[in-house]
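One structure is given below, represented as structure tokens, and several questions about it will come after.
Complex shown without one protein chain; remaining protein chains in place.
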Amino acid sequence: MSGAETAVHAGAAFQRRPLVLLFRRAWRQGRTRIGVFLVLLLVGTALIGPLFAPHSPSEFVGLPNGGPSSAAKLGTDNLGRDILSRFLWGGRSILGLSVAATAIGLVFGVTIGLVAAYSRSILDDVLMRAMDVILAFPSIVLALVAVATVGPKLWLIVLTVGITTAPRVARVTRGASLDVVERDFVRAAEAIGESHGRILLGELLPNVTSPLLVEASLRLTYSIGLIAGLSFLGFGLQPPAADWGLMINENRLALTVHPWGVVMPVVAIALLTIGTSLIGDGLSRAAAGIERGGAE
Amino acid sequence: MTSAGPSTAGLGTRRRGLLLHGITGFVLRRSLLGLLTLFLVSIVVFAATQALPGDAARAILGRTATPDSLAALRKQLHLGEPMLQQYVHWLGRFLRGDLGNSLAANEPVTTLLGTRIENSAVLVFLSALISTPLAIVLGAVSARRRDRPFDHAASITMLTLAALPEFVVGLGLVVLFGTTVFKILPAVSLIAPNEAPWTHPKDLILPTLTLVIAVCPYTARIMRASMVEVLESDYVEMARLKGLAEQRVVWRHAVPNAIAPTIQVTALNLAYLAGGIVVVEYVFGYAGVGSALVDAVHNRDVPVVQALALMIAAIYIVLNVVADVAAILVSPRLRTSLK
Partner (left out) sequence: MSGRRSDVVLRVEGLRIEVEGSGVDIVDDVGFHISAGEVLGLVGESGSGKTTVGLALLGHTRRGARIAAGRIAIGELAVLGQSPAALRAMRGKVVSYVPQDPGAALNPALRIGTQLEETLEAHGFGSSAEERRTRLGEMLDEVLLPSDSAFVRRYPHQLSGGQQQRVGLAMAFACRPSVIVLDEPTTGLDVTTQAHVLQTVRMLCDTHGVAALYVSHDLAVVATLANRVAVMYAGRMVEVGTERTLFLTAAHPYTRRLVEAIPEMSGKHALEGIPGTAPRPGHRPTGCFFAPRCDFAVEECTGSFPPVEQLGENHEVRCFRHGDVATELARERRPAPALPAAETDTLLSVRKLDAFHGSFQFVFDVDLTVKPRQCVALVGESGSGKTTLARCIAGIHANFTGDVSLRGEAVPHGARERDRRLRREIQYVFQSPYSSLNPRRTVGQIIAQPLKLFFDPSRQETHDRTLRALERVSISTSVIDRYPHELSGGERQRVAIARALVAEPSLLVCDEITSALDVSVQAAIVDLIAELQREMNLGLLFVTHNLALIRTIAEEVAVMSGGRIVEEGPVDRVLDSPQEDYTKRLLTDTPSLEAALAAPGA
């Protein structure tokens, strides 16, 4: 007697859509909330900071390396410009470049990873070997090599950081996709003749979003560090631009005199990277929890 | 499950056909793969530095270009020849040990880098000595005490430290111990390029500490994840259900399965260090390979950049091959499936 089976799922209403479920679970953790707060704080500073800057970032307001005064609340930098103003102006470039580079890396990496996992043929080997070649360099070394002849062009920085991000994203995507590719619903889609593109986008991609989100926040954290590092080394924005990484290097020698020129941007970068990292970790734990304990 | 399936050729490879025998075959194949990767890497380095559209010589000399210096540079770098020929010559020279002349210092690259390589090696070695066991122990202990206070504290600390870029860590330490909070350690290393680093131990402390803090958290987390997987496994549960003493469960059952990840973590550690020295040496003015690379890029000193990039990439690749081979040797299942 095949009577109607009704789902006997009594109890509290629970979230149905898998992605919303993930975000909710992640939000429930303290670390995610702290991370979001930090990121919002720093992004806010970077984006609307300039509106509050008392001076323009290239204006000379006092003697070089002067201590805090009425004109310069945090003192002046190595050329006599207001540290506070330069700090408020200095976040945009790092943020913009990092986000752009991460986005490029994600797009390429995800595509390569999905295609490699789905092809299950020699294409997989070829793609992964290509990724290995890029991975054979520490990211910063590759960036330096690129900059060596052409010079520190911004588009080159973004492109190179994107290129170093892509293989790592590709590896993670491929790993997660290999699990999914073996599942029967992909077979089912192939059996009814669904096109390859539709299978990649409709069957594979939605099922790897959890690990991808985690990886994306990891990559963003790393990109910020890398781009700030390149700026610090002098290969990012060039003087007289206001940029946190550049500021740190410019004011290094004055550390013994007063620290604000270094401490402010250092703390800003630190908090930003910690923030993105906490969000990533929160997402990662939420994803693992869902896998283990079922949807509640 | 009935054994009706084919014997998989192990290693998850889809390679059928020519299978060289056993472990030596595997080592050989893996090494050849590494060489191939190195070869491709050399193409990338060459292309990025010399094979660019437009005039490479002009790009290198930039504003200091004069017709004479341009011609000289072109001659020196063989820029007039067709690309393929250039590459073959370039690679040939490298393989013979001739790394070219530094454009900035006008001496052979090999002499320039000689002592610097030593200095970096000391720094890396010291950092590895501290960070590798630290990562392994931290990871293993966190896994053992999973979800208890130690694990939580360690996890948050590792997470926070791992997020920070190396120069932030370095400068943070400088502010803390060198210039502002406590003034007890030198903020910049004053070791001359041809002096042995260990004669100035104080100068080594902050760079080493920076590297350790920059690298250790990543690998500690990986170690923890691997250990947790082992400790949660069915066979460890079964060992406990057999009534074995906890000591034995951990040492005879869990640890042997954690060796492969440990080796991978070690290799990873070294690899991260190789990348980390670039920024760290620059922060502390340490006369090593990393700061040489930064200087070379500042000076558009192409031969030096090429040599260093290749060297670092080669180290990376070798480390990966070693890690892969070690992982196979350590796992009985993979080892026997090769025979």
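Letters A and B mark the chains as written, and numbering starts fresh at 1 in each.
By definition in this document, a residue touches a chain if its C-beta (ideal position, glycine included) is under 8 Å from a C-beta of that chain, and two chains touch if they have at least 3 such contacts.
In this text, all values refer to a predicted model and were calculated from it rather than measured experimentally.
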Considering the complete complex, identify which of B:116, B:253 or B:300 is in touch with the unshown chain.
B:253
Among the options B:113, B:239, B:307 or B:328, the absent chain makes contact with B:239
For chain A, residues touching the missing partner are 1-11, 16-18, 183-185, 187-194, 202-203, 206-207, 209, 294-295
For chain B, residues touching the missing partner are 1-6, 14, 16, 232-246, 248, 252-253, 256-257, 331-333, 336-337
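Methods note: only the chains that are shown with their structure count from here on.
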Chain centres from averaged Cα atoms put chain A and chain B apart, in whole Å, by 22
Any idea which chain B residues touch chain A in the complex?
14, 36-38, 40-41, 44-45, 48-50, 52, 56, 59-60, 62, 156, 159-160, 162-168, 171-172, 174-175, 178-180, 187, 271-272, 274-276, 278-279, 282, 293-294, 296-298, 300, 302, 305, 308-309, 312-313, 316-317
Would you mind writing out the residues of chain A in touch with chain B in their complex?
31, 120, 129, 132-134, 136-142, 144-151, 221, 224-226, 228-229, 232-235, 248, 252, 255-256, 259, 262-263, 266, 269-270, 273-274, 276-278, 281
